[in-house]
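The complex appears here without one of its protein chains, the remainder shown in place.
When the chains are written out, they are named A and B in that same order, and each has its own residue count from 1.
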Amino acid sequence: MMKKTLDIKTLHFFSFAFKNVKFKIGFALFTSIVLISIVGSLATPYDPSIGGKFRPNEPPSISHLLGTDSMGRDILAQIFLGTVQSLIIGLIVAFVGTVVGSTLGFMAGYYGGLIDAFFRTIIDTFVVVPMLPILILISSFFRTVSIWLVAGILSMFSWAWPARQIRSQTFSLKERDFISVAKLSGMSGSEIILKEIMPHMLQWMIANFVNAVLWSMLTEAGLEILGLGPQTTITLGMMLYWANVYSALLRNLWWWWFPPLTMLILLFLSLYLIHNGLDELLNPRSRKG
Amino acid sequence: MSIGDANLIEVQNLTKIFSTGFIMKRNIAAVEGVSFSLSEKVPEILTIAGESGSGKSTTARLILGLIKPTSGKILYKGKDIWKMSAKEWNQYRREVNAVFQDPYSAFNPFHKVEHVLLTPIRKFRLAESKEDAYELASKALDSVNLRGEEILGRYPHELSGGQLQRILLARVFLLKPKLIVADEPVSMIDASIRINLLNIMLKYKENLGVSFLYITHDLSTATYISSRVLIMYLGNVVESGPIDDIVQNPLHPYVQQLIDSIPNPDPEKRWKGYIKLPEVEHNLVETERVKGCKFYDRCPKRMEICKKERPKLKQVENRLVACHLY
Partner (left out) sequence: MAENILSVKDLTVDYVLTSNDSLRAVDNVTFEVNTEEIFGIVGESGSGKTTLAKAVLRLLEPPGYIRSGYVNFGGVNLLEVPEEKLNKIRWEKISYIPQSSMNALNPLMKIKDQMTEVMKMHGFKGVSKEVINRRVEELLVSVGLAPEVSEMYPHELSGGMKQRVIIAMATIFNPTLIVADEPTTALDVVVQRGILQLLTKIKNEHKSSIVLVTHDIAIQAEVADKVAVMYAGKIVEIGDIRDVLKEPLHPYTQALISSIPSPLEKKALYGLSGVPPDLRRPPSGCRFYPRCKYFKSGLCDKVEPHLQKIGDRLVACHLYR
């Protein structure tokens, strides 16, 4: 019963969402980027992160559509792989954040009492603590930074906000009569959270997820450009880092820094449009009757 | 624990105090010293009447076990509900149920209305298969004059308040509880439909042996279905007893004022005399600090003693009254 409801709801959601122009454009842009990048990286017969394969510092040509970097690596291949990897980090962080954050938020909001007091303290701490200095501190502790460490660190900060929002919404929802009716019908706490309260939050959670992907890609790129990223992995941020290290700007190797920057901007733009489109849809004033 | 007690539910000195504020803690006695009982053998509709702020809704929630009392006991078939085992509590949940005031808020807008019927069927294992469950739900709707095929697949916003309230009453038919706590079940329903719902409640009492705790501010509907009444004012019971006698001859000044102020549909029998509303009404918070009778400010028959001492419930004629006049 639950799965069927979810399927129908998803269908309803998408047909509903597609009525919004911003969402449509954002979604189209995003899916195209993702598809192209996935296909492109699968079609690359070699590992783009290994240097010395090609002549370095080559401007765009027929054999290398976006040229090569100072380490002799094909830029286009890096773009494909880098986009996918950046995205993977973004999705992991957003997923952990939304799932963990929501679970904690629901539990704190619904059960109240000690559980709530405990979580509230933790949540508020994480919301208040300045993220960037802590991130830099943690990253600098580790000599070799792996892609998983980056994802892990970012996840630490991505769950607090959804937890807080969901907690406060759950708090007010649980006072409503239909929750009492559910209790009196014999439903358990976790059932009530899942079936009665979560549907109210689902749309918000989706919007938050999109926002989290956006945020995490932005922060990840920021960390990498500062030099705190995974050195042996290709991500869009790392490309910019290496381009900076090798003074690509000064040496006018525009084909090195321009593509990753553009790709980042396009990704941000598409996610931003999706998020804004969803926001407009969720705004009760623009909803129809 | 034996079920030898003749009382279905017995409330003893029930008190609930809410605290607000962090630094300056203020205690509001929402319910103070309420006691009554309902017999198990004879189904009955007992009314708890009062204005908003009288504590009647809090009493309802206490009896349903949705909030915990500060002091006092609620005994169901002789057992304190807060000392029950998981099994006993389950039985309590099954046998004591509720109908709320706002039918639209009692339904989750994301679910079809069948959800409120199918869930208890599933949880309490009232049917074997999905088809049986649907059939049972349809039968329940029959008892409230609704057609299953038309109603079950709809969403709450597609139906009227009266229909929604009837669906909630249909749950009574499903669960066949011993007691229903109905908190203002008809206040938000159009007057011309109210009688239908009240008639359904009467029918359940007669045919299914269900007792009702009818919570309302409207004494007229209470006289229609109920035999006994507890009238509350700012948390305390001020008069209780047979409803017809109290309505014809109220003893407590507040109840007198209440009965007198019920609008009478006969234009020849309009209100005599003007009611003087207080110039400034104290908030509920402050009455907590009041030592004497809480009705002192508004009472036309107040005396010196009323300011100093809180009157206790005494037996006068065939009822209980809390007033220094007696």
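The rule we apply is simple: contacts are C-beta pairs under 8 Å (C-beta built on N, C-alpha and C of every residue); 3 or more make two chains touch, one makes a residue touch a chain.
Because the structure is predicted, anything quoted here is derived from the model rather than measured.
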Next on the checklist: Given that one chain is not shown, which residue among B:E128, B:E149, B:E279 or B:E304 touches it?
Outcome noted: B:E279
Item to check | Residue, one of B:N207, B:Q248 or B:Q315, that touches the chain absent here | outcome: B:Q248
Checklist outcome for this item: Full-complex touch with the removed chain, picking from B:M84, B:A133 or B:I193, is B:I193
Checklist outcome for this item: Where subunit B meets the left-out chain, the residues are 51-52, 145, 160-163, 190-196, 198-199, 217-221, 223-224, 244, 247-248, 257-259, 261-268, 270-271, 274-277, 279-281, 283
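Note that in this section only the chains that are shown with their structure count from here on.
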Next on the checklist: Based only on mean CA positions, could you tell me how far subunit A sits from subunit B in angstrom?
Outcome noted: 50
Next on the checklist: Touching residues of subunit A toward subunit B in the complex: what are they?
Outcome noted: 176-178, 180-187, 195-196, 199-200
Checklist entry - subunit A touches which residues of subunit B in the complex? => result 64, 66, 90, 93-94, 97-98, 100-102, 105-108, 110-111, 116, 119-120, 123-124, 168, 171
